[in-house]
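The other protein chains are all here in position, but one chain of the complex has been omitted.
Chain IDs A, B and C follow the sequence of writing; residue 1 opens each chain.
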Amino acid sequence: MTAFTLELTPRFNETDALGHINNTVIPGWFEAGRTPVFEIFNPLLDLQRWNLIVAGYNIAFKAPTYYGSVVTITTEVARIGSASFDLRQRCWQQGKMTAQAVTTMVHYNYDAECSEPIPEPIKAALAAHMVTN
Amino acid sequence: MTAFTLELTPRFNETDALGHINNTVIPGWFEAGRTPVFEIFNPLLDLQRWNLIVAGYNIAFKAPTYYGSVVTITTEVARIGSASFDLRQRCWQQGKMTAQAVTTMVHYNYDAECSEPIPEPIKAALAAHMVTN
Amino acid sequence: MTAFTLELTPRFNETDALGHINNTVIPGWFEAGRTPVFEIFNPLLDLQRWNLIVAGYNIAFKAPTYYGSVVTITTEVARIGSASFDLRQRCWQQGKMTAQAVTTMVHYNYDAECSEPIPEPIKAALAAHMVTN
Partner (left out) sequence: MTAFTLELTPRFNETDALGHINNTVIPGWFEAGRTPVFEIFNPLLDLQRWNLIVAGYNIAFKAPTYYGSVVTITTEVARIGSASFDLRQRCWQQGKMTAQAVTTMVHYNYDAECSEPIPEPIKAALAAHMVTN
């Protein structure tokens, strides 16, 4: 299993009036699940040297996510391009996948406001977490 | 112009350490922009009779969205199926599109936990807001 | 009426499983209501020149705040000290006060990491919004 995993406890203020976790909360969980990927690009998570930007994500909700039961976020690399890459992230609760997203991230220079090639060592580090199933 | 529009003032707590609106905030703005669509299905927004569920969304970030300047969310109907439909939503700031999403909504019976055909009068009401460009 | 006022439409993702607006949302609304106060200290809301910090707040919930009905946030100045001041903020829905907070703000130099005296012209601008009832 090469996926990064993050365990989260859903918070009461993440529920909505339908009694489930609101759909707009899950992108935040997936962002939290990307922390080890951020660390590949920025080992100290230095906010002054941030070098990733989100180009977009495609998220599908498969089942409700509930309050009162732990959630596991899995994060795998689905594609490695020259300056961008895709992550496949899944949200699991009690053995069931409740949401899945593919997120496109870009290696980005915030000062120059442009994308930059992903260095080879970083590509190799990402490749160790490539989707296997 | 058949699009629904919503004006929002970005909130300070919606920024992140990069100094822009965080990407995870925009799905919440798009949810807010869907209110007139919720009202087509549920005119009094009665939480006890909620009948829509989000199947997923595909969101692309085109440019940073900033604090300190009003945002307009436009919402149009992109597809009307038998039990589901797609909305195209865009976030605009100072004349520039900063994000776009296509969201798939399902007409849903929360008691029976299943989708239901969209009644014809509702289809007609949605059709009045069909994407034109 | 010298209070600053802000109209807000509660968002679906601000509800919680009890069917009301979650208590943790209201501090964010009050922060939004402070925007005209931020502008007194920082007319262009320039994030690079931010000069206020929140020392704390005392918030009381008087009644549930509901989805589906507009909210008005009122903001008044309750105290002006040498480097800090207090704001009294209230959340109103359908004529009823649902929450009230007193927030202490400090005029703050983020570079020097210390408080600074509030200039007299700013004190005068604040004084025009002093609590009257």
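A few comments on the model shown:
By our rule, contacts are C-beta pairs under 8 Å (C-beta built on N, C-alpha and C of every residue); 3 or more make two chains touch, one makes a residue touch a chain.
All figures in this text were calculated on a predicted structure; none of them were measured in a lab.
The chain not displayed here makes contact, within the full complex, with A, B, C. Among C:V54, C:M97 or C:A125, only C:V54 touches the chain left out of the display. Looking at C:N23, C:N42 or C:S115, the residue that reaches the missing chain in the full complex is C:N23. Screening B:T24, B:T75 or B:Q100 for touch with the missing chain picks out B:T24. Where chain B meets the missing chain, the touching residues are 12-13, 15-17, 19-20, 22-25, 67. Interface residues of chain C facing the missing partner chain: 17-18, 23-24, 27-28, 31, 47, 50, 53-61, 110. Think of the hidden chain as still there; on chain A it touches residues 9, 11-13, 15, 19, 28, 31-32, 35, 38, 44-47, 67-68.
As a convention for this text, only the chains that are shown with their structure count from here on.
In summary, the pair chain A and chain B forms a contact in which both copies contribute largely the same residue numbers, shared numbers making up over half of all those used.
Computed centre separation for the pair chain B/chain C is 28 angstrom, with centres defined by C-alpha atoms. Centroids built from CA atoms put chain B at 23 Å from chain A. Contact of a single residue of chain C with at least two other chains is seen at positions 12-13, 15, 19, 67.
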